[in-house]
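Of the protein chains in this complex, all but one are displayed in their positions.
What follows is chain A.
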Amino acid sequence: MAYEEVNNELNLKDTELRLGLPGTEEQQIEVSCVLSNKRKFQNNDENSLKEESSPSPAKTQIVGWPPVRSNRKNNNNNKNVTYVKVSMDGAPYLRKIDLKMYKDYPELLKALESMFKFTIGEYSEREGYKGSGFVPTYEDKDGDWMLVGDVPWDMFSSSCQKLRIMKRSEAPPAL
């Protein structure tokens, strides 16, 4: 260890507490460099970059580094969130929801009902939503406006860009 060379100021050897019987040489712990095999960040550079599938230069995850609390790290990670805007005809404010929060249509529709304080009516494949003055619609990746519920949930949640709860009177007959 480096300290052995500095013996003008410090006489560490004379005063140290040793591990070992008196008269035996103390055992040196092998230290070649900081990057010893138990370090998490030994996976730096060579290994992890190969493992990274994304092209962006994401840094190797050293545990607890940089010293930023996890709530700050999550906040900046908007990539995991799929917010869509939700508007309702006649309501003054738009809302935003995270589609990932819901696992199927009933959950989503219930949330919308409670958010905008209305009822959505019964859905049937043939006749759409009956029994209320509102029709939930969404804009998909191609820019087309579709009726919520027509396609399987997974397809919907990955293609939905925007939601609009239309007044029945405004809705085109096709919906």
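Convention: a residue touches a chain if its C-beta (ideal position, glycine included) is under 8 Å from a C-beta of that chain, and two chains touch if they have at least 3 such contacts; residues count from 1.
As a working rule, contacts and distances are computed from a predicted model.
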{"item": "Hidden chain of the complex, named as in its UniProt record, picked from \"creatine kinase\", \"Excitatory amino acid transporter 1-like\", \"F-box domain-containing protein\" or \"Hemoglobin subunit theta-1\"", "value": "\"F-box domain-containing protein\""}
{"item": "Option from A:72, A:126 or A:141 whose C-beta touches the chain left out", "value": "A:72"}
{"item": "Touch residues of chain A, complete complex, unshown partner", "value": "1-3, 6, 10, 12, 15-22, 27, 29, 31, 33-34, 36, 38-41, 56-59, 61-73, 75-76, 85, 87, 92-96"}
